[in-house]
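Let me begin by presenting the structure, written as structure tokens, before commenting on it.
A single protein chain has been removed from this complex, and every other one stays in its place.
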Amino acid sequence: MKSADLRAPTIGPDSVAHQARLLDLWEGEGGIAGFFSTVDHKKIGVRYIVTAFAFLVFGGLEALLMRLQLAGPDRALLTPDQYNELFSTHGMTMIFLYASPVLSGFANYLWPLLLGSRDMAFPRLNAFGYWVYLAAGIFLYVGFLTGNGTNDGWFNYVPYASRPYNPGLNEDFYSLGMVFLGIATTVGAANFIVTAFRTRAPGMSIDRLPIMVWGTLTASVANLIVVPAVSLAFLMLWLDRQFGTQFFNTASGGQPLLWQHLFWIFGHPWVYAIVLPAMGMVSDGLPVFCRRPLVGYSLVAASTVATMILGFGVWVHHMFATGLPGIGLSFFSAASIAITLPSAVAVFAWLATIRFGKPVITTAFLFFSSMILLFVIGGVSGFMTASVPVDWQLTDTYFVVAHLHYVLIGINVFPVVGAIYFWFPKMRGRMLDEKLGRWNFWVMFIGFNLAFLPMHITGLMGMPRRVYTYGPDMGWTTLNQITTVGGFVFAVGILLIFVNVAKSWSKGRIASANPWDASSLEWSVSSPPPPYNFAVIPKVASRHPLWEGRLPANGRSSLDQGMLLDTGKETVGTTALDAQPDIILEMPEDSLAPIVLALGLAGVFAGLIMKIWLLTAVCTVVLAVALIWWLWPRRELREREAVHG
Amino acid sequence: MTLSSPAGYLNSAGPRAGAIVPLTWYMLIVSILVCVIIGWVLWRAVRAARANGGDAETRAVAVEEGANGVHWIRNGLLISGVPLAVALVWTMATLAAVSGPPEHPALTLDVTGHQWWWEVRYDSDQPDQIFTTANEIHIPVGRRVLVRLHGADVIHSFWVPKLTGKTDTIPGQTNLSWLEARASGVYSGPCTEYCGAQHAHMMVQVVAQSPSEFEQWRLRQLQPATPPTDAASQRGAALVEYRCGLCHQIRGTNAGAHAGPDLSHIAGRRMLAAGLLPNSRGTLAAWIENAHGLKPGNQMPNQNLTGEQLTDVLAYLELQQ
Partner (left out) sequence: MAEAASMSAAPALPVGPIGRHGVGLWGVGTLVASEAALFAYLLFAYFYLCATAGPNWLLESAPSLRIALPNTLLLLASSGMAWWGERGVLTQRRGQALWGFGVACLMGAAFALVQVYEWHSRPFSFGTSSYGSLYFLTTGLHEAHVIVGVLVLAAIFLWTALDYFSPRRRLSVSAGVLYWHFVDVVWLFVFTTYYLTPYLGFGR
């Protein structure tokens, strides 16, 4: 073999000259061009988080408007149509544009740092995923802002979503927007999977992965497999609406329940996809403040995977009232009750970690530990709806609304805010204000429970979800008023995050590389990390590289001595299970191809919604050309022979 | 604040909903206990905190391996397994008890969900015993009533919290539910599958009566329309046939359309517009003149009658007891 094919990477120590070489190789362009062409996972990660929080604010404002409408019986602040568009857009925003992307943001930012790598496996694909997410989010909100927001709830049942009952463009925006967004989710999932399996630091075998990686990896595998189901459903709906196909039309052999099956085959795993990575954050963050490793690492990792496997088999519990035969109901009911067990593993592991550790109360700790309780509340209410006969009473009442908010806010928002307090110092190099953090936590915690704990009772008293108003004689008024007050208190809590971030952005205390004395690799590099992440590729010998020597029977990782890889934009690829180095990966430079491709896609979808077929056709050609340009074998990436051509 | 609601289902009024109540309480109590126990354990664990502060305080506490703790996971799973297994067995038993429709129902109804009202058809082997009404279901106390559920437009869900759990009405398929009331009374049920603009105002009411009262009501329903008695109601009858008859039926008159609820014996009903308004002369007038203001998005057009016409129409409709 020629020397260009094979190289023994130099192993050596970090040095100033070495860092200068790396900076030269890895620092992207500045300015506008640099902004649009960057493939740095850290910048992309922060963009995801910022964009997701923008959508959180939109979704939150929508919720507050609804709470004002429901603050008393027979209020007329909103028309029924406005209310229905608001609750649908609220659900769509929170579930699709906030909950999942915010986790993608943290994973994008943290994964290479956690894994001891210099970037994701496919940096350009990473940038592409973000731009598509942003474009799809804008597409969906263009619908909302032009009065064509989705109006059939986030799960969008047919026939109400079909054209005869829903003649506007509302459902076309939602259908096309969801197909569009599905592309971002899928490429993101693909990237996470390959990154997790192929670009870990040497020695980081699969049993040394941070739990957050387990969570996101599991979620990504699920997304890869289930997102096509919902994309297909929305494509069918759009074709039914615009081209006269008959997928859901009973008069011509179609089936409304086909929608529900396809949607929930996607929908239930999706719920796990937006909580498992957040549970992983808690599994990784909480032990730092308990000053000990997580109890039961292997069990927690295995239960993460087991939850998802079972999660593929419970989708029918969203359809218990659709008249399915009893045998099928029993099966799905049993599976839904059984799924409680793997979820419980994490709860007991966290509790034991606190109990057998030496907890230090910080704001991040408060968010992570309170999440355990919120998780349990959301879990037990889920357990109740798993029982078919009980679900026949509970389903589609505010009990379910309370349940899903405990799941989504309790297991997603609380860990995410905790994660901000935990990792902001790493991202920004400055500490957030702890005192304000306590206010932030308590206002959020009290507001949230004030809003949603009584809502269980509202549900038990029979209030159906998705009603724009209710009568004074139903006995629901007081509870709704409490919920409205709680909702506004919670909103103030959310606001305090922004206040704290704004305050600390340039005035916060300077953060050291490892302010919390945490154990994983991201804390071994400066805060914020350099563009190349790791000056030398670390060699990992234990689950807690930065706590070695303090824990018994640990190997010795090598963090300041390792592969230098400073002759090109390179990182090391490793084998899937035991992470033995097996390839030097040539990483791509910044590129405009991702955003061009995303814009092309946006053009395709814009053409489809406006029925300007020429625009769609032209943009499809642009896409094809951009894709071939992207995939053109490059010498610098060693995709073709240096001596040939 | 009172915790009782006409739609609450923790106190039932019939065997189908009743069989679910103990299971619901069991799961509710287990759930609350779990939350309290976990909360207490968490509180105890956190109260042992070594420090309270920020990063400096965190760094000051040394990292240690600590006790293994895996027994908590094992014991926790073992302890959780017991109430879960009970819930599973109880669920299956309850499912078997309530799911099957009655084999020899005293009465069979065809209930169809429409945007945004309920069509109720009383079936019978004898064609002359069949009749149709809307939004109000009368049943005899202590008898099992089979309900066949049909979908006309979009998906709705039929629910009478105190009598039966939810079953969807889905176009293209017939679902089964059943009702039985232990005691006479009026039991309300809101639609519980989101169905569009007026999902909030789609209430069905089940009126459980003694068998004799029910029989009286049933015979009354079988009667054709009461003819006009004076000049006003005569003019009203003509207007009703000519205007209302475009969409509604009143049996025994020329009003024979089926787009909207059957109005035969409308004056005998408790509520108007699927639970929106109590039925009285004033609300009926308001509804006829301003259906869209009262229930925006619904399919009944505002009638724009003159005052005199409205009085006539009311005079006629009030006769339809």
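When the chains are written out, they are named A and B in that same order, and each has its own residue count from 1.
Convention: a residue touches a chain if its C-beta (ideal position, glycine included) is under 8 Å from a C-beta of that chain, and two chains touch if they have at least 3 such contacts.
Here the structure is a predicted model, which means the values were calculated and not measured.
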| message | Considering all chains of the complex, which shown ones does the missing chain contact? | response | A
| query | Of A:M563, A:A593, A:L608 or A:A626, which sits in contact with the chain we cannot see? | reply | A:M563
| field | Omitted-chain contact residue, chosen from A:A229, A:I361, A:V443 or A:A626 | value | A:A229
| field | Hidden-chain contact residue, picked from the options A:G147, A:P167, A:G328 or A:P633 | value | A:P633
| Touching the left-out chain: which of A:R198, A:H403 or A:R430? | A:R198
| note | Residue list for chain A contacting the dropped chain reads 1, 4-13, 15, 121-122, 125, 186, 189-190, 193-194, 197-199, 224-229, 231-232, 235-236, 239-240, 243-247, 249, 252-255, 257-258, 261-262, 265, 561, 563, 572-573, 581-586, 624, 628, 631-633, 637-641, 644-645
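The rule is short, and it goes like this: only the chains that are shown with their structure count from here on.
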| request: Using mean C-alpha positions as chain centres, tell me how far chain A is from chain B in Å, no decimals. | output: 37
| query | What part of chain A is in contact with chain B in the complex they form? | reply | 79-81, 84, 152-153, 157, 159-160, 165, 250, 254-257, 288-293, 295-296, 299, 321-323, 326, 329-330, 333-334, 337-338, 340-341, 344-345, 347-349, 351-363, 369, 372-373, 376-377, 380-381, 383-384, 387-393, 395-397, 425, 431, 434, 457, 460-470, 473-476, 478-479, 511, 515-517, 519, 547, 550-552
| query | Which of the residues in chain B end up touching chain A in this complex? | reply | 1-10, 17, 19-20, 23-24, 27-28, 30-32, 34-35, 38-39, 41-42, 44-46, 48-55, 57-59, 61-70, 72-73, 75-77, 80-81, 84, 87-88, 90-92, 94-96, 98-99, 115, 149, 151, 153-155, 157, 161, 164-168, 170-173, 175-176, 190-200, 296-297
